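Written below as structure tokens is the structure these notes are about.
What you see is the complex with one protein chain gone and the rest in place.
Take a look at chain A:
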């Protein structure tokens, strides 16, 4: 009845509204997407152009279209060529040799050589650069360039995950001449599929196809990216065909896309994971049994269903499909309130305790809802949670200082478990102050996993690592969500991947 009335009202209003729209210069007729240029929108813009300094998700998505690393990971997280066409570890795992594509060219016309590779990695390793990815390359002792198309990394210790770390755009190869001129970050000159013609921060980016790209011709002549901060407005722009393609973060908006006949939603589980971080340096989370009780009291599926509309998958610590253990095999992944109460009692907290959980407003969009569901679930074992939502930077500041009892977080994943977790779960991890927990078993397993070159043995080592981590419960891993992109149905060729990269836009085509 209400729907009928609404439809009648809307149809009755259609004619005058369209007339008004036309008079006022509003786009009154849906415009056909231009086949030569892909019109795209996202809600958050890049924060800078230096590939070695930018770590924000939005920055990486832009820079991946302009710059290239030595290797890439594909949709199944296998290492594939980028600037390097082949690579080989020495038998002792302490030397990595890469052969470069002789046809690879920077957007200034210069050939990509081993000297550029050496200069790029030296820039990353130079503390003055402030490159966050430096931590992944500390095993590099020296770099040799026997010829322009060969580069040899000499490592101080066996470091298998270094190849995966090299697939990140934070390890992009930039021209040695730009490094010398100090212009990396002010001029974007990479060897990727697109050139940056214009960047108006927080408003618009204009990219044009790089005709010299060694990957072949791009499917579109260029990409125009509009920054529309509100995702409801992005959906509206898709509906009215103002844009062909969009990146979405909010599952509440993404799940509306399939209701539009002309639109297609692409979703893929990502490596990033939603987690409740406990602070094991603060009482009573110092007690193993209290942490385990919290793990047993949380119904992860309910958190996923309520906070994220079921858009995701319950996960253990490892989110890499080839490495992950079935979560049902992990400690207390089936909710067990009785066991939780017993553990609380054994730890001397039968009456529960009070704690504060912090979260960043809108980062991720589900943070507040996750905290609320967890609050109600933990109340059943007497844990009184006070929720404190903060602006992202304030949250990051508290998080980096380890200044919280508990924190709901969305932490980034990597294609290799060592690169993903060495920052937290090794004795020398840069983010030990955030994790506040380490034991000999975790540290030993991480070091073994780093040096092991046999894939099957490596998988077994990390399976044990995951099982142990779930048991000692410094954090409560909840779920992995989806990465969402939405597109008009006449757009084809986009391949979503677990890393969230938009690199396959290089082969996207638009049918008229």
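Simple rule for what comes next: contacts are C-beta pairs under 8 Å (C-beta built on N, C-alpha and C of every residue); 3 or more make two chains touch, one makes a residue touch a chain; residues count from 1.
What we mean here is this: contacts and distances are computed from a predicted model.
Colleague: With one chain of the assembly withheld, which option in "Heme exporter protein C", "3-oxoacyl-ACP reductase", "Glutathione ABC transporter permease GsiC" or "Carbon-monoxide dehydrogenase medium subunit" matches that chain's UniProt protein name?
Modeller: The UniProt record for the chain left out of view names it "Glutathione ABC transporter permease GsiC".
Colleague: Which of A:36, A:80 or A:236 touches the chain that is not shown?
Modeller: Hidden-chain contact among the options goes to A:236.
Colleague: Of A:38, A:227 or A:257, which sits in contact with the chain we cannot see?
Modeller: Candidates A:38, A:227 or A:257; residue touching the omitted chain: A:227.
Colleague: Return the single residue from A:139, A:214, A:249 or A:411 that touches the missing chain.
Modeller: Result: among the candidates, A:411 touches the missing chain.
Colleague: In the complete complex, the non-displayed chain touches which residues of chain A?
Modeller: Interface with the chain not displayed, on the chain A side: 10, 13-14, 17-18, 21, 24-28, 30, 41, 47-48, 53-56, 127-135, 186, 200-204, 224, 226-230, 232-233, 235-237, 239-240, 242-243, 391-394, 396-400, 409, 411, 423, 430-431, 433-434.
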